[in-house]
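The complex appears here without one of its protein chains, the remainder shown in place.
This part shows chain A:
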Amino acid sequence: MPELIKYLLLLVCLGFGIVSASSDYSEQLLLRPLHPSSLLASFNFQSNASWESFEQQNFRYFPRSLGQILQFANTRELHLRFSLGRWDAENWGARPWGGAREGGTGVELWAWVEADTDEEADGRWLTLTNALSGLFCASLNFIDSTRTTRPVMSFQPSNDHSNATLANLHLLHGTLPREVVCTENLTPFLKLLPCKGKAGISSLLDGHKLFDASWQSMSIDVRPICPEGPGDCQIQITQTIDMVLDIQRSKRPRDNPIPRPVPEHELRCDTTKPYHSGDTCYPLDIAQDENWSMTEIFGHAMKGSCPLTDEGATPVCINVPHARNVFTSGGAVEHKDESGFMRCFELAAEQDFEIVLPSQDLPERAPLEQPLLYAERSFTGYGQERGGVEAILTNPSTTEAVDFVYMESLPWFMKVYLHTLKAKINGVDGDVIQEMYYRPAQDRKRGTQLEVRMRIPQNSTVVLSYDFEKAILRYTEYPPDANRGFDIAAAVITIGNVSIRTTSLLLSLPTPDFSMPYNVIILTSTVMALAFGMVFNLLVRRFVGADEAEQWDIRAIRLRLLAQLKTILRRFKKEQKVAKTE
């Protein structure tokens, strides 16, 4: 009997182990100090659900609200991004997750929808965007046909779709560069997490801090994975939040965030300057290695670990040299890795967790990963008729060439002249474009889609440029703040698994003066009426002198009447004749 119990227990444990393996949840926060005086905080939340339980709507960690939307819209793979700000590749190096978990400024959404025809896919895409719009409080429903593209080279589906599904998958991609990401998008995002921001690393996520970040990106990826072959598939949801916090700015107290001039005695001056005195100060470099603590940066300490994570997980990691002093609150166990720049912490349950990095003079820094490519894009030219786009792509590597796909999806009112597309390599015309996919715009129906596969040799800069014409919109098509301009979505650069987004652009179109259309309409109408009246009269009327005009005496009237009578009679006779001949 005890044996049996033992076995049963083992079975239950095993079963539980299997269940937890097929429907597990993990979360991790990576802190990486960046130069100058910034901190990258990468939050990663991941859970898997078996395909069967997902199909049967048996949701455990997978959020039900999202799951049902995906099922209803036949979406097999989904990627949603909310981003704000700009990644400073020069100082901060390569992007977190290789750029795979970020989008262009605003909202970006792409999904593989299973459908038999393009029309059906469009219908399901519409369903998907509208449903997600409600779920995330974002204007995703504005992703209409003009903002939707079907990228050919830039995005690849997960490897683990079954072959039957793969044949019917349609990739649809849409962006909303105008959308301002804010707290109302964070709240539904947190609600999808099992610990809902109450415990674990998600308790550090606070709208005030997140949206004060210099750069931030929230992402949701849903994709199938088959770790054990095609028979055992799971659906994986990964939610990440990456943000770069300015340490100095974050350390300001919330009730007094104004950066008032520091008191005189707190001013850090270069005392070696000959003119240094009580009222003259040459300020020292502000970009010094900062001391900070989690409470200062995030507003409060971490509220324990999420109880749904596995035992022995290390939810918090920090990327600093091992020589750097890092103090943590009691109960946390530190694990240093061999690379010498990473340590992770195993937390005690139900206990607040705090990290403190005191001031320390340390020349050593964690090495920065160099990005594969620097990309910058800007408008050229001026005026309201034409313009140009110039993308400067630099391969910093001294040894290796880089292959990538550059994708632009432009609104229809930006009419690209494809013949002006030029690629200059290090200032001279070069043959760097290997393949190109171009889908021209249709007015008010769809935008331009341009994908260019390029290869940049080592240590070279390619300037890709093209000209465009600005269309004139109908006056109802302008947004309320027409003079701000129109946001042009970021270009997407895909280098294998790594992706880079450029900044978005602001395109100013010829704008009517909306403040006084009334006056203008009235004035022009009056002028038109006067001019037309005069021209019309001059053309149609015959002018004779008053004395040469026909006299209107009785004789004239009589003659005139007679003449009219005669014509009527004549016509009458004619009609009679016609009747006779018939």
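Quick note on the criterion: a residue touches a chain if its C-beta (ideal position, glycine included) is under 8 Å from a C-beta of that chain, and two chains touch if they have at least 3 such contacts; residues count from 1.
We adopt the following convention: contacts and distances are computed from a predicted model.
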{"item": "The complex's invisible chain, by UniProt name, from \"Gaa1-domain-containing protein\", \"DNA replication complex GINS protein PSF3\", \"U three protein 7\" or \"N(6)-L-threonylcarbamoyladenine synthase\"", "value": "\"Gaa1-domain-containing protein\""}
{"item": "Contact partner of the left-out chain, one of A:Leu126, A:Met153, A:Leu166 or A:Cys269", "value": "A:Cys269"}
{"item": "Hidden partner interface residues of chain A, rising order", "value": "36-37, 84-86, 88, 90, 105, 211-215, 246, 248-249, 257-264, 266-267, 269, 273, 275-276, 279-283, 285-287, 376, 378-382, 388, 390, 481-485, 487, 503-506, 508, 511, 513, 515, 537, 541-548"}
